[in-house]
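For reference, the structure is listed below as structure tokens.
What you see is the complex with one protein chain gone and the rest in place.
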Amino acid sequence: MSTDLLIVFYAMIGGAIRVSTPFLFVALGECLTEKSGRINLGLEGNLILGAMVAYAVSYNSGSPWLGVLAAGAAGVVLGAAHGWICKLPKVNDIAIGLAFMSLGTGLAFFFGKPYIQPSAPRLESLPIGSWSQNPQVQQALQVNPLFFVGIALAFALWWALRNTRAGLTVRMVGDSAASARAMGVNINLVRLLATAAGGFLAGVGGAFLSLSYPGSWNEGLSSGQGLMAVALVIFARWNPLRCVLAALLFGAAGALGPSLQAVGVTYGYHFFNAAPYILTLGIMIASARSKSAAQEAPRELSIVK
Amino acid sequence: MSSAFPSDTTRARLAARLRQSLPDARLIEPAIIPLAALAAAALLFSVFLLILGKSPVTFFSLVWTGGFSSWFSIQNALQRAAPLILTGLAFAIPARIGLTLLGAEGALVLGGFTAAVTALPMQAAGLPAQVILPVMALAGMAVGAFWMGIAGWLKHVRGVNETISSLLLTYIAIAIASFLIEGPFRDPGSANKPSTQPLGPDLRIGEMFGSSVHWGLAAGLVLAVVLWVVMARTSFGFAARMTGGNLRAAQGQGLPVGRLLLTCCAIAGACAGLAGFFEVGAIHGQANASLAAGYGFTGILVAFLARQNPLAVVPVAILFGALDAAGGLVQRRMEMPDATMLVLQGFIFLILLVSDTFYGRLPFLDYHSSRDRT
Partner (left out) sequence: MTGALMNQIVQPPTRALSLATEGITKIFGAMRALDDVSVQVEAGSFHALLGENGAGKSTLVKCIMGFYEADAGSVLLDGARMSLHSPRQAQARGIGMVYQHFTLVPCLTAAENLVMARSDAPSVINWRAETRALEAFMDRMPFRVRLDAQVADLSAGEKQKLEILKLLYLDQRFLILDEPTSVMTPGEADEVLTLLRGMAERKEITVLMISHKFREVKAFCDSFTVLRLGRVTGRGDAQASSVAEMSRMMIGETTLRERAPRQSRARGQPRLTLDKVCASDETGRRVVDHVSLGIASGEILGIAGVSGNGQSALVEVLAGQRPMTGGGLMVDGTPFSPRRTQLDRFKVFGLPEEPLRNAVVPRMSVAENIAFRRFDKPPLAGRLGLISPSRIRAEGAALIRRYNVKTSSADAPIETLSGGNVQRAVLARELSGDVDVLIVANPCFGLDFASVAEIRAQIMDQRNRGAAVLLISEDLDEILELSDRIAVMSEGRLGPAAAVEDTNRAEIGRQMGGH
């Protein structure tokens, strides 16, 4: 019995890391975008399109890392389009996000049909669990290098937002557009670049889904992860380092179901699948009227104005 | 010899003449800008098709054939339009009060499920269809209203962003429905596809007047008219529009903002729940995974194209019903994946939202008409 518990424990850790990686990338991307004062609800579309592009490019070229880059590129295109459209007057940026979500998903499903069956080269994971004798534990502790890339990115972003001119400019644009304008900063350009960079990261997150875990392309790959990342960023109070912790928390919630299934617990698996959504809703309620969230929110963000 | 091209002054005079002959800009814009957006989206999609080596002409003629050309295809379109009217209303009504609620899909699923299971004990007790059907409908509407109300209530008391919360609630709703359908309420006879017990034949909602379109369409039409009257011609609707237009001004006038928000959410949820009732009663005969067919999400696009006007939702829903009806035909004949319509819808949605920027800025329209009465 205790080996079962141990297996669940390691499965949770490995699962948390695995499931959290796409959340981490999308959250960091959305964090950067929102720091500049823009909200991008279309990241779900970036995620799904990125997953498909990564898989397709990996299949056709044989190199999964090329797939990752291609996914990022697709994300940049969607993000830049979002950033460019939102600068037009009278455009509703929340609705635009929904439109990109539906367009990204549509394009991904349209072009992705031929890739559902074939098997593309996947990203190799690092075998962190090689110290264990138990093959299940070894299996559980396979960690993708992208996870470490994500953590490094989080630190880099956190540092840059405080110590570089570019980072402080982004914060300025997101907190007080009037001040930025008075200093001659091109607000629309900064937001466009931030949204494009955010799109890149979301695309990379999508690549992880199709090339690492779950590791295949199909139309049910993501359901709402992109949107949950927006809630995650609010929960992390727009701090890249807290985004890492929040992503791990979400990853743990998402790993609960599969971990229990690994030891044969299948009852109520619907609720375990719903766990991330329930968790997200819970933290949204908790952080909604939170005083610290009010203090740390970028003041130009439309949902907190 | 006069020049072939009109001079600057001639052009200015023509523009002024055009401006004078067109009716007031405020009346024209809500009609021509969405139509222009539709046309632009069709154009963009045509370019998309050409790049893929497919013919736009074939595409649009197949859409015409499959959606409009025969009595059969028109009925097909109307049949698929029925739930879209209701889910379109489910987005449009809260939008008028300033809420962006994406929960119609969840409310539809839960409403349909509730309708399906409330029928069973009454059916077993031998009650007549005239009693069972209204109860089913009301139960579905009540559950839908409650579910949508959660997002509105969270927004009002805690300021939780309703767009994200309503979408999360949709996923949770589908999970709850799946759990109940595959578990306690599963019909033992439905091995391959878990479903609730099928409804008896007399409980199936029939077609209207010998056509093959079920009564859900009539319900949608009636609700569209009623809700238009409510929003445009009653003090409730006026108060709701005030709240949607400027919350602070509405508060300053002492309006019961919380009550207004919840009522609008309840109306929206009831519409979506009713759509679920018709899906179960008229189409499937039982509740299963087919309920989550995406009508809730397409309804969002319908509402946007109709500019949140309940009456305009009807023709737009019929248009999308036609696209849906023609979808299968197009995909088979042109050998394109079934996501084709999704891509077209994505283009329409995006270009429609971008067209928002043109309100108040069209050069050939007169925005300060002196013909207005004061």
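Going in written order, the chains are labelled A and B, and every chain counts its residues from 1.
Keep in mind that, in the parts below, a residue touches a chain if its C-beta (ideal position, glycine included) is under 8 Å from a C-beta of that chain, and two chains touch if they have at least 3 such contacts.
Not measured: the values here are computed from a predicted model.
When you scan B:Ala37, B:Leu169, B:Ala239 or B:Ala292 for touch with the missing chain, the hit is B:Ala239.
Contact with the chain not shown here comes from a single listed residue; of A:Leu5, A:Ile116 or A:Met183, that residue is A:Met183. Where subunit B meets the missing chain, the touching residues are 26, 233-236, 238-239, 241-242, 245-246, 248-256, 368-370, 372-374.
Take subunit A: the residues that touch the chain left off the picture are 163-166, 168-169, 171-172, 175-176, 178-180, 182-184, 289, 291-292, 294-296, 298-299.
Just so it is clear, only the chains that are shown with their structure count from here on.
Spacing of subunit A relative to subunit B, judged by their CA centroids, is 30 angstrom. Of all the residues in subunit A, the ones that touch subunit B in their complex are 41, 85, 88-92, 94-96, 98-100, 102-107, 109-110, 113, 223-224, 227-228, 230-231, 268, 270-271, 273-274, 277-278, 280-281, 284-285, 288-289, 303. Within the complex formed with subunit A, the residues of subunit B that make contact are 100, 102, 154, 158-161, 163-165, 167-169, 171-172, 175-176, 178-179, 182, 297, 300-301, 304, 336-340, 342-347, 349-350, 352-354, 356-357, 359-360.
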